[in-house]
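All protein chains of the complex are present and in place, except for one that has been dropped.
Chain nomenclature is as follows: A and B, assigned in order of appearance, with residue numbering initiated at 1 for each chain independently.
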Amino acid sequence: MTTINQLIGQIGKLKSESHKKDLLLTWEQTHDELERVLKIAEALKGMRGENIATKMFHSGLGISVFRDNSTRTRFSYASALNLLGLAQQDLDEGKSQIAHGETVRETANMIAFCADVIGIRDDMYLGAGNAYMREVGAALDDGFAQGVLPQRPALVNLQCDIDHPTQSMADLAWLQEHFGSLDALKGKKIAMTWAYSPSYGKPLSVPQGIIGLMTRFGMDVRLAHPEGYDLIPDVVEVARKNAAASGGKFTHLKSMEQAFEGADIVYPKSWAPYKVMQARTELLRAEDRDGLKALEKECLAQNARHKNWHCTEAMMKLTQGGKALYMHCLPADISGISCKEGEVQDSVFERYRIATYKEASWKPYVIAAMIVARKYADADRVLDQLLKEATPRFR
Amino acid sequence: MTTINQLIGQIGKLKSESHKKDLLLTWEQTHDELERVLKIAEALKGMRGENIATKMFHSGLGISVFRDNSTRTRFSYASALNLLGLAQQDLDEGKSQIAHGETVRETANMIAFCADVIGIRDDMYLGAGNAYMREVGAALDDGFAQGVLPQRPALVNLQCDIDHPTQSMADLAWLQEHFGSLDALKGKKIAMTWAYSPSYGKPLSVPQGIIGLMTRFGMDVRLAHPEGYDLIPDVVEVARKNAAASGGKFTHLKSMEQAFEGADIVYPKSWAPYKVMQARTELLRAEDRDGLKALEKECLAQNARHKNWHCTEAMMKLTQGGKALYMHCLPADISGISCKEGEVQDSVFERYRIATYKEASWKPYVIAAMIVARKYADADRVLDQLLKEATPRFR
Partner (left out) sequence: MTTINQLIGQIGKLKSESHKKDLLLTWEQTHDELERVLKIAEALKGMRGENIATKMFHSGLGISVFRDNSTRTRFSYASALNLLGLAQQDLDEGKSQIAHGETVRETANMIAFCADVIGIRDDMYLGAGNAYMREVGAALDDGFAQGVLPQRPALVNLQCDIDHPTQSMADLAWLQEHFGSLDALKGKKIAMTWAYSPSYGKPLSVPQGIIGLMTRFGMDVRLAHPEGYDLIPDVVEVARKNAAASGGKFTHLKSMEQAFEGADIVYPKSWAPYKVMQARTELLRAEDRDGLKALEKECLAQNARHKNWHCTEAMMKLTQGGKALYMHCLPADISGISCKEGEVQDSVFERYRIATYKEASWKPYVIAAMIVARKYADADRVLDQLLKEATPRFR
């Protein structure tokens, strides 16, 4: 196993401009930059495991802006801030004046005087979430340039309409742990497939994030969904190009069976069709409740025609030796447990339950690593200091 | 007065397995273990008073899960976490996905990756609160054993359907302070009595916690309530056995007058009958609003027949020298102040107001001590370090 010391050495050698740009889409980062984030995450997790404090900030605030409900991401973000020594402060738009016509750039500056990080989750509106983050980023750049802000806070994309980088990078870290190395992932077959769920409107960011990221690492990525459940075409194109560039493979299939055939990894998960998300965005903006109800009804009926997209024991038998690694961002719709009929059969989920927990356990470290990568050109120096000081996290 | 140094010496000598089990019911702890918690609380309070920092954690999270409203307990818990160096993070079940069918074990793990403590208040459902805590505890044990969690967070019972250990232990710490020592409590007469209140549905955990704990320390415990206002029979049985084992006394009486007669301490407080709480739990589960309204009406009418259970000046005259110590977990229903007719006469409350504040002031330290006892087999070593370093809490 790589020691923390070795990791720090490797971090120092990877070329990175991450300290100059927010990580809003993984495909805007180079391979080295992504690998560096992974290694920083590993180093932080390693130090935590050895009871070595990882506080880089003596004080400072991390702001969170959640425009959608969240337990996992909220706690992972809070944990990441705490790992680095930052205190969390929520921008609750319900409570705050932001809902009363303030401009984004003003609010961005007002909350940032003492902020080192701003994490945003905005996945409800197709075409808007990532754009909003960039608008905030531009306002922060301007505020910093004009001398309003004493520092440029790192922006963290905690899920948007296009990508979910903290999820996909945590997933990648877990795959690296499970298979032993990034190199070991080359040629591995991963099936990112739609699965039936008795709910509708689930964001596209997870499947898009997975196909956009795993194609960077030479994997054999298979995307499969029923007809009409398309992802954003641009992102599918990104995946295609990534695969070509990395020596991997990207296949777009029409059945779960095809995707599972011989797969090393399966990621069956529900999402709403791209065009439904577009329609929904317009209805949400117009506050058209009747329209939303009608759309929901129509979509649930459409979903119900695809109940055979179900990760059953029989389906798992199709995979490599019948033993593919099952992944999920959680919570999964488990048939007979959290719903009558859902994404995954209960016995399949139960077998991989602990694995999915371990997958999720990478999230705090990946988020912390993204912050470190954005704040420090010389992350290796800082990590080295912490390792040498070895202040116990708890007595 | 015992010095902090002496306290630490005594803590080191008390036998304890507290670091292996959550403190969910005081009667699951040995006498020594409870005494050790008290002494740790005293040591922490003493250090705070001398401006010595008590941070044992360089970073880390304390999670709070409040399934009922709370001001006092919330702030006491936040204070306890802060005393130890932990940051608070609320699991707001309204906001989070926990309400949407997630299993307890999954959520328990998801929030705990960087958590050192999870404090839970769940006192609404008879038969469910303490059970829920144990389910969370089992999930955390499993997560830790499986390598999902790098540490097993301490679980703190911030009030359940059966016991309210942080309240009863704070009350005990206050009695110890007031009467000079734990030994001085032997034979002291304490009247835990029902009192009239114009509200209904108050939890049983305070009276149950008091009779379950004070009988451990050789006190003469008198429980009194109108007919039909029974506590959980099992807990009354626990109190009876505790008294027998500790050389104390436990009497079950039918009038406030009998209980107050010659009492050294009185604790008059309203609660709902055990059977009403059972019925209420079923109605709450069934979301039967009409049923709940009918039950409330019936109970308020029943309460109103017992307005003579009122801690008046005349009632206080019956106590030892007319000067028993009045206790309350706050807020009290003060006649003429917070309600027309309530638990206690205004002049009685006013005389003991500051005493009840001091009683409450132990809570942060008792909660912190419970965390320390759960996390450290060698709490004396850690406290000794802190005392010797004597880092000023503020400059």
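Following the convention adopted for this analysis, contacts are C-beta pairs under 8 Å (C-beta built on N, C-alpha and C of every residue); 3 or more make two chains touch, one makes a residue touch a chain.
Here the structure is a predicted model, which is why all the values come from computation and not from measurement.
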{"item": "Given B:Ile63, B:Leu83 or B:Val235, the one touching the chain that is not displayed", "value": "B:Leu83"}
{"item": "Omitted-chain contact residue, chosen from A:Leu24, A:Ile40 or A:Met56", "value": "A:Met56"}
{"item": "Contact partner of the left-out chain, one of A:Val148, A:Leu284 or A:Leu300", "value": "A:Val148"}
{"item": "Among A:Met124, A:Leu253 or A:Val382, the residue in touch with the chain that has been omitted", "value": "A:Val382"}
{"item": "Footprint left on chain A by the chain that the document does not show", "value": "56-61, 63, 87, 89, 91, 95-98, 100-103, 106-107, 109-111, 113-116, 143, 146-150, 375-376, 382, 385"}
{"item": "Where the missing chain touches chain B, by residue", "value": "48-49, 53-55, 69-72, 74-76, 78-79, 82-83, 85, 87-88, 330-331, 337-339, 353-354, 357-358, 360-361, 363-364, 391-395"}
